[in-house]
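For this view, one protein chain was removed and the others were kept in their places.
A and B label the chains in the order they appear, each numbered from 1.
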Amino acid sequence: MSDQPLTLSPDRLFPADRTTRGIARELYAAVRALPIISPHGHTDPSWFSLNESFSDPATLLLAPDHYLYRLLYSQGVPLEALGVPSRAGAPDTDTREAWRTFAAHFHLFRGTPSAMWLNHVFVEVFGLDVRLSAQTADHYYDVIDAALKTKAFRPRALFDRFNIEVLATTEGPTDTLDHHHAIARSGWGGRVITAYRPDPVIDADHEAFEGALEAFGDITNLDVYSWKGYLEAHRVRRADFIAAGATSSDHGHPTALTADLSGAEAQALFSRVVKGQSSVEDNELFRAQMLTEMAKMSLDDGLVLQIHPGSFRNHNGPLFDSHGRDKGADIPTRTDYVRALKPLLNRFGNDPALSIIVFTLDESAYARELAPLAGHYPALKLGPAWWFHDSPEGMRRFREQTTETAGFYNTVGFNDDTRAFLSIPARHDVARRVDCSFLARLVAEHRMEMDEAAELAVELAYTLAKRAYRLDAPPMADPARQHA
Amino acid sequence: MSDQPLTLSPDRLFPADRTTRGIARELYAAVRALPIISPHGHTDPSWFSLNESFSDPATLLLAPDHYLYRLLYSQGVPLEALGVPSRAGAPDTDTREAWRTFAAHFHLFRGTPSAMWLNHVFVEVFGLDVRLSAQTADHYYDVIDAALKTKAFRPRALFDRFNIEVLATTEGPTDTLDHHHAIARSGWGGRVITAYRPDPVIDADHEAFEGALEAFGDITNLDVYSWKGYLEAHRVRRADFIAAGATSSDHGHPTALTADLSGAEAQALFSRVVKGQSSVEDNELFRAQMLTEMAKMSLDDGLVLQIHPGSFRNHNGPLFDSHGRDKGADIPTRTDYVRALKPLLNRFGNDPALSIIVFTLDESAYARELAPLAGHYPALKLGPAWWFHDSPEGMRRFREQTTETAGFYNTVGFNDDTRAFLSIPARHDVARRVDCSFLARLVAEHRMEMDEAAELAVELAYTLAKRAYRLDAPPMADPARQHA
Partner (left out) sequence: MSDQPLTLSPDRLFPADRTTRGIARELYAAVRALPIISPHGHTDPSWFSLNESFSDPATLLLAPDHYLYRLLYSQGVPLEALGVPSRAGAPDTDTREAWRTFAAHFHLFRGTPSAMWLNHVFVEVFGLDVRLSAQTADHYYDVIDAALKTKAFRPRALFDRFNIEVLATTEGPTDTLDHHHAIARSGWGGRVITAYRPDPVIDADHEAFEGALEAFGDITNLDVYSWKGYLEAHRVRRADFIAAGATSSDHGHPTALTADLSGAEAQALFSRVVKGQSSVEDNELFRAQMLTEMAKMSLDDGLVLQIHPGSFRNHNGPLFDSHGRDKGADIPTRTDYVRALKPLLNRFGNDPALSIIVFTLDESAYARELAPLAGHYPALKLGPAWWFHDSPEGMRRFREQTTETAGFYNTVGFNDDTRAFLSIPARHDVARRVDCSFLARLVAEHRMEMDEAAELAVELAYTLAKRAYRLDAPPMADPARQHA
């Protein structure tokens, strides 16, 4: 098993049927080299402002990637052995030892997108040509570690090499955006923009809500404990983010609930929330109302509104206590969209000037709820297959279950949604291959003409994301549309 | 893109794999020309009684088809621009202009069943041979408009040309059925039958319930405000409908809930409902009880009972206010069948003399709930993939997820369920192609023999619908089975 050759087939992910594969190849050839539009992700802007070398293979590729360590953990490997930090800080695990442990368990990833992404990185980014295993672990560590120390592997060089046209990071409402400002001042040509994710000052169930709210007041110099001042603080920060390139806001809520309260009701609710007198239901309703408030602001300043609902965060209580958030224990739940989105959609959903992009972790909603909603409301579009469903089978199900009702033009292209910077080209490549394969099937079954599929392949790989996220014309306030 | 040839591949919708495609071709060749059985639909009986020419392309094909205008609306095209009537009446949009707007957006339908159906109509019904686009919009309008003015395109001529053996329309409980009577008297041989849809006098949440109930009393000369008189009025009207060819009743409820109340409970509930003293829960329970009452009547008069649950009607409040019902804003919801159908099935589900056909908009119920229920209860059968799921992928999922538990013989063939008369042959053709493709896969994978698949192809295309909807022997009361 050791030292077996590692290659990437040029036909990977294409259907085996010869006719269909031939069509997929042709479609893919025309989109393979298109620039990458990454309108939603979680890379660290300091990488691009400081442009320092990444430290080592394990710290770069393994320790921060919960896709990887969750599966090893599920098979009994302790997180400490992989160098994953706990609340007490990073363990003193030797990074080479951590890498060896990972390599010895790499077979666990057979059939997963992680294996495809990593092999793509190994071959395309680092030029490796044998498979990762216990036997080749040190070879891998040495090759990657040596590469990372060179200038060609610094963040900006990789950004350019990856042919990224635009990359969005995600920042909280109290972020100074200093790194984005530094990037802008640096003269480097890479377009790294931010996105406004105000969850910390909206989710009163979060353990750090109180502190975040205080910092929100400090950074805006506004009275964020009054409803008026709080909303104004959002407007101010949205403007700051727009100045740092943002074209979207992003909202990760437990459910898709929205609300459309009267001004007085909203103010009373807010008052309970900031006084710490709110119930669990109040907090849910407040998040719901804030989606509608954000939509209202979007009609003024043009930010695209992204809703990412349906994750049960920190499901593993003991692990949360020892290691904190984002340790692979966020589990999707059944999610209603029909009743949940009605207040927001009935208030603003008929306005084509608004753009709401909704994601799901509950695939049963694709054909039943989301495609019918997006195929009707002018303001609503469907985000791509997300998180656990950002995978070949997940993307295929997304297209099969949404296209017939919502069409292709109510979808928004691909999001990589990742903090694993090196895997961004691999992820976009998988999406392009899967979409071309889906289109190829439609052509092979005479459900679409080749020229239509060719047009759509470019839309799905490049144009739809650029248009949906308004990356051509940055958003700006239209005074004629002000909502008082 | 303009003036590109439009053709229909003889292999459309067949799997690309050569072996499987060869089998699908052979199966399809034997069912392609079978007469159309359309046991459930929404065409207008006046078309066939009056046999007048259809007015123009936009008014015939576009304005009444919410499958079409909903997708254009979702991309920001105002309904007015398409000639869709509002509560104020039809807009004064020029029909040629409306058609041009539609043509310019026809790419939105790529990958949707609407595109397949329309292209079928364009080629097979109108002989068009270039694709619809902004450039060819006027050519299309002229060709279709000219055709519609000829005798060959009058409703009865098309009915005959389409090889329709029987076509069911749907009428409400206060309909005089005059058009059906006129068709019967006319001497024309086309079999156009009605179906009994009593929702307007059963759904007390409907804004027109009160008026419908009054009209129900008027047309039956019965005291419909007494429980006994109300039930008798249903019996009377069912008999009227049977006399006009009906073999089924149809019930479109928000949920699949059924109830089996005692006589006294039912009477008390009815009393609250007609006095306007009923709660939302009462109204839901009344609809539930009425399904069981209808089943009881079916055991007497032989009507097949169709249940279509799970649509959240008029989701778009502002659009409902401006344009009224049925404007593309009905959205499917998660639907329970297991608990909901238990009262009805426990009362009558073991009686093979009863035929209940249940539909779903919630595909997650296919394998989990509906196939197990239909694979057990003698009275229950599964309606075909419905509404948003009446599509190639939707039909494929229906077969893949129901067949292994319910078999083919607990399904009822295809329903077109449409008001788009010209598309009926296209819709049946899609269903036949998809079913033959599914059967071909089973044969190619040696899960079924070719002669079995050939038998089943005919069943699915023709015989099952005829048998399930009792279209050979019209229903009649069997005195030996009267339920007092």
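By our rule, a residue touches a chain if its C-beta (ideal position, glycine included) is under 8 Å from a C-beta of that chain, and two chains touch if they have at least 3 such contacts.
It should be emphasised that the depicted structure is a prediction, and the values quoted were computed from it without experimental measurement.
Contact with the chain not shown here comes from a single listed residue; of B:I183, B:V273, B:A371 or B:V434, that residue is B:A371.
Of the listed residues B:T255, B:S322 or B:T405, the one in contact with the hidden chain in the full complex is B:T405. Interface note: of A:T112, A:Q135, A:Q267 or A:T463, the residue touching the hidden chain in the full complex is A:T112.
Only one of A:D145, A:E363 or A:E452 touches the chain withheld from this view, namely A:E363. The omitted chain makes contact with chain A at the following residues, 1, 4, 8-9, 11-18, 70-71, 73-76, 107-113, 116, 131, 312, 315-319, 328-334, 361-364, 388-389, 391-394.
Within the entire complex, the positions of chain B that touch the omitted partner chain are 15, 17, 19-20, 336, 338-339, 342, 345-346, 349-350, 352, 364, 367-369, 371-378, 380, 400-401, 403-410, 441-442, 444-449, 451-452, 455-456.
In the analysis below, only the chains that are shown with their structure count from here on.
Distance from the chain A centre to the chain B centre is 40 Å, each centre being the mean of its Cα atoms.
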